[in-house]
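Yeah, one chain of the complex is gone here, protein chain that is, but the others are all in their spots.
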Amino acid sequence: MPDDLSDIRHQLALANRMLANEGVLDAFGHVSMRHPTDPGRYLLSRSRSPALIEAADILEFTLDSDPVEPPTVQLYAERVIHGCIYRAREDVMAVCHHHAPAVMPFCIAGVPIVPVFHVAAVLGETVPFWDQRDDFGDSNLLVVKPEEGRSLARALGPHSAVLMRRHGATVVGANVRELVFRSIAMCQNAEYQMRALALGSFEALTPGETKLAAAINLSSGPQSRAWDYWTARAENARR
Amino acid sequence: MPDDLSDIRHQLALANRMLANEGVLDAFGHVSMRHPTDPGRYLLSRSRSPALIEAADILEFTLDSDPVEPPTVQLYAERVIHGCIYRAREDVMAVCHHHAPAVMPFCIAGVPIVPVFHVAAVLGETVPFWDQRDDFGDSNLLVVKPEEGRSLARALGPHSAVLMRRHGATVVGANVRELVFRSIAMCQNAEYQMRALALGSFEALTPGETKLAAAINLSSGPQSRAWDYWTARAENARR
Amino acid sequence: MPDDLSDIRHQLALANRMLANEGVLDAFGHVSMRHPTDPGRYLLSRSRSPALIEAADILEFTLDSDPVEPPTVQLYAERVIHGCIYRAREDVMAVCHHHAPAVMPFCIAGVPIVPVFHVAAVLGETVPFWDQRDDFGDSNLLVVKPEEGRSLARALGPHSAVLMRRHGATVVGANVRELVFRSIAMCQNAEYQMRALALGSFEALTPGETKLAAAINLSSGPQSRAWDYWTARAENARR
Partner (left out) sequence: MPDDLSDIRHQLALANRMLANEGVLDAFGHVSMRHPTDPGRYLLSRSRSPALIEAADILEFTLDSDPVEPPTVQLYAERVIHGCIYRAREDVMAVCHHHAPAVMPFCIAGVPIVPVFHVAAVLGETVPFWDQRDDFGDSNLLVVKPEEGRSLARALGPHSAVLMRRHGATVVGANVRELVFRSIAMCQNAEYQMRALALGSFEALTPGETKLAAAINLSSGPQSRAWDYWTARAENARR
C-alpha cells in the first residue's frame, strides 16, 4: 500500500481510471481517499471526468469539504458526499460516488440490491435506499448542501453502500482497493440479479454465507489479484 | 466556444465523431449547427457516416435546405429535418437526427421516454412522438419533402427531442455541447427506463425535479466536464 | 463495383471481415459470391473463421459445391447452402450463412423476425422459418447433403433471408453490398424487436412502408454510405 502522499495521489488517480475503465464511472462520478496521516482531511480530484484524472489533479479538502489551498481550478459540486461520510464514519478511508449503468435501474425502480453471488458478499446483507425527496422535497438531485450530505451519510449508516433514488450510488471502503473491489462487485451483482429475475426468481446469499464470503473476498489474496488485473486493463486502455 | 467558421466546422465534425463513438450515431444519422452569424443558414456534412466526418466535409445550406454552393458531392436526403426545425425554432442552434439502438425499441413499441434520472432531466418533461403515417400514410419513412420536415417540426413543438415511429429520434440544443449532452443522456435514460421496467416499475422525475436538474446539468461545469470526456474518448478511438 | 476476379476476391474477403467486425459472424459462418462471369460457379473461402480471411483464401466451386481445382486445404462442410441457393435463385449473387447472437433467440424460440424499422425493410415482409427436422428428423443440424441444401433453398423461396431452427440464418443479396447491408440490418432489427416486445408490444412496418423503405435503402446512396463506414471500421480493427 502507498506510504506517502505522492503515492496516495497516484493510487487515487489510478482508482479513478480503473473504475472508469470497468464501466462504473463515466463522464460523472468521483472517488476520494481519506488523508493518510490527517484523518480530518481527504483527497479528491479537481472537477474532471474520472477517466482523465492524473495524480496532479488531486487536491486536499477539510471534512467541511473546503479546499485546503485556495483553488485555482473548478471543484466537484458534490464534495459533501465525501466530507460528510468521512465525518460520520471513522472506519471509512475511501468513497466512490457513481451513476453506473448496472445500478441505475435499481435506483429508478426502487428495487433493493442484495448479494446474489459470493464475490458480492462484500456489499453486506443490506444496501439501504436514500430518497433525497424525503428530507428535501423537489431538488436538482445533487448532493451539494451540508445537510444533504449528512442526510445521505445517515442513510448509509453502518453499511457499505447506499442507493440514491434516480441518481446513483455511493460506496465506501476501509481502503482504496476494497472500495474498487466493492464498487465493481456491486455492478456485477446488479446485472446478475436483474438477469436472474428475468429467468424467474432468485434468493440472496444467507446471512451466514454473506459474512463468510465477505471475509474471504476482502482478504489479501483476492484483493491483490483483482487490483492487479484492473490495473493492467486500465493501463492497457491508455497505451 | 468556437468563434469563427473554421472552428465551427471542426466542432461540428468532432460532434459527429463523438456521437458515433458513444453509440448514438452509426452508419446513418447526422448533426448540424446553425450558422454562427447568419441565422438563415446552417452547416451540415456531405453525405457520409458520422464517424468518418472531417471539417472539410461540412457544407452550408439555406433554411430551405438547399446548398449555398452548387454541390460536387452527395448530400444527405433528409436535410429538411434540419432546415425546417431551424426555421420553426429560433432558439435552436444545433440538431441531431439518429437511430440509436437504445432509443429504437421505444420508437417501435410506441412507449414514451420520460426522464428517470437527474442527468436526463435535460430532456424536459415530455418527449413527443411523431408518426409520419398520420399525415402522409405509407411512405419510405424518410423525412425528405418540405412538408414532411414541417410536420416533424410541428410535432417537436417547444420540446427538446421527438421520437419518430419505427425510424429514430431528432434532438435539438441551444448549442452543440448541449445537443451532444442531451443526445447521449437520452440514450442512457432509454436504457435505464427499459431496465427499470424489467425490474418492476418506475416513475419519472417530478416536474419540479426535472426543471431543477435540467438547469444544473445545462450549466457550464457539467457541460464542460462531459464534453472534454467525450472528446478524449473520440480522439483516443482514432489513434 | 469490382470488375475482375482478383477484385472480387478482395471484396469477398473484406465482406467476411466486415460481417465479423459488426458481430454477424464469429468463429463460424461464411459468405460467398457468385462468379462474376460464370453463373455456374461461386466463390467461397477455404475453411477459416471469417475475421481471418484474406483474398488468397477464396476458392471457386461449381453449383454442386465441388471445388473447381483439387483442394489442398480444408473446405467448409456446409457449402451446399451456397450452391443450392445459387442454383434455385438466378437473382442471387451473394449468400451469407451465420449464427449471429442477435438472431439466435428467434431461431430458438421459433418467433418470426418482422421488419420493425425502416432500414430493415430490406428484409421484405416475410422471413421464413426452416426446421431441418421436418424433412430429415434428428440430425447434427448442419446443412451438408445436397438434399438438405435443396430443402433450405425451398424454404427460402423468393425471400431475402431464412431462419434455421436452433442453428442460425441464411441471407441473400443481389450483390455483396446488399448482402452485407441486409445481414447487419437483420441483426439490428432482431435486437430492436426483442427489446420492443420487452417494452410491451410492436407492429411490423406496413406492406406499403416495407416496399417503399426497402427501395430507398437499397439505392446507391445509403448502400455506399454504409459500405464505406463498415469498411473503415473493419480496417481500423486490423491496424
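Each chain gets a letter, A, B and C, in the order it is written, and its residues are counted from 1.
One rule holds in what follows: a residue touches a chain if its C-beta (ideal position, glycine included) is under 8 Å from a C-beta of that chain, and two chains touch if they have at least 3 such contacts.
No experiment lies behind these values; they were computed from the predicted model shown.
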{"item": "Partner chains on view for the chain not depicted", "value": "A, C"}
{"item": "Options C:Ala55, C:Leu141 or C:Ala174, residue touching the unrepresented chain", "value": "C:Leu141"}
{"item": "Contact residue for the chain not shown (choose from C:Leu5, C:Val68, C:Ala88 or C:Met104)", "value": "C:Met104"}
{"item": "Residues belonging to chain A that touch the chain removed from view", "value": "116-119, 121, 188, 191-193, 195-202, 205-206, 208-209, 212-213, 215-216, 221-222, 224-226, 228-230, 232-233"}
{"item": "In chain C, positions touching the absent partner", "value": "26-28, 47-49, 51-52, 74, 77, 99, 101, 104-111, 133, 137-142, 166-168, 194, 197-198"}
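Criterion: only the chains that are shown with their structure count from here on.
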{"item": "Pairwise touch network: line, ring, star, complete, or other", "value": "line"}
{"item": "Degree value of the rotation bringing chain A onto chain B, based on Cα positions, nearest 5", "value": "90"}
{"item": "Centre-to-centre distance between chain B and chain A (centres being mean Cα positions), rounded to whole Å", "value": "32"}
{"item": "Length of the line joining the C-alpha centres of chain A and chain C, rounded to whole Å", "value": "46"}
{"item": "Contacts with 2+ other chains: residues of chain B", "value": "197-198"}
